[in-house]
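Pasting a structure here, questions to come.
Let's look at subunit A:
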Amino acid sequence: MIFYPVLFALIATMALALARALLGPSLYDRVLAVNMFGTKTVLFLAVTAFMLGRPDFLDLALAYAAINFIGVLAVLQFFQSREIRQRYERQGR
Partner candidate 1 sequence: MASVIDMISFALLAAGGFCVFVGGVGVLRLPDLYTRMHAASITDTAGPLLVLAGLALQAGWSLALFKLAVILVFLAVTAPTAAYALGNAALVSGYRPAVVSDESGATDSEGEGHA
Partner candidate 2 sequence: MSIEDHLPALQIVVPLLLAPVVTLLRVRSLPWAASTATSALTFVLAIALAGQVATDGALSYAVGGWQPPYGIELAIDQFSVLLLLIISGASTVALVFGKASLDREIGEERAPLFFAAWLLVLAALCGMVTTGDAFNLFVFLEISSLASYVLIAAGPDRRALMATHRYIILGTLGATFYLIGVGLIYMMTGTLNLADMALRIGEVSELRPVLVAAGFITMGLALKAAMFPVHAWMPNAYAFAPHAVSVFLAACATKAALYVLIRFDFVVFLPHLAEHAAQVSAFFIPLAVVAFLVGSTVAVFERNLKRMLGYSSVAQIGYILLGVALLTPLALTGAIVHLFNHALIKGALFMAVVCIAHRTGSVQLPAIAGCARAMPLTMAAFVVAGLSMIGVPLTVGFVSKWYLIQACLEFGVPGYFLAAALLLSSLLAVVYVWKVVEAAYFKPRPEEAPELCEAPPMILASLWLVTLANLWFGIDSSLPLGLARAASMTLLGEAP
């Protein structure tokens, strides 16, 4: 029972982050929302693992934390390569 409030809070926050991801408006807002969604998922999984009585499943939360970080850096690199491409294309025209 002690896990319910925090789980509800996490789900609500996930929904809020999702709303931000849908609304945008800028790309960066979406990335922010996705990153936040990811960290909340990590917490959600950690809490659920305890709620289900299987703390050995914390591995999942760990994996998410790592993947989430890589995802954000991939996005950053994507922005950068896009910037360069656009600058290049502007020069080319």
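The candidates were selected such that all candidates are chains of the complex that A comes from, given by their letters.
Rule of thumb we're sticking to: contacts are C-beta pairs under 8 Å (C-beta built on N, C-alpha and C of every residue); 3 or more make two chains touch, one makes a residue touch a chain; residues count from 1.
Note that the coordinates shown come from a computational prediction; the quantities given were computed from them, not determined experimentally.
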Chain touching subunit A (counting every copy) in this complex, out of 1 or 2: 1
Contacting residues of subunit A [partner candidate 1, same complex]: 2-3, 5-10, 12-17, 19-20, 25-26, 28-29, 31-33, 35-36, 39-40, 42-43, 46-47, 50, 55-56, 58-59, 61-62, 65-66, 68-69, 72-73, 76, 79-80, 83
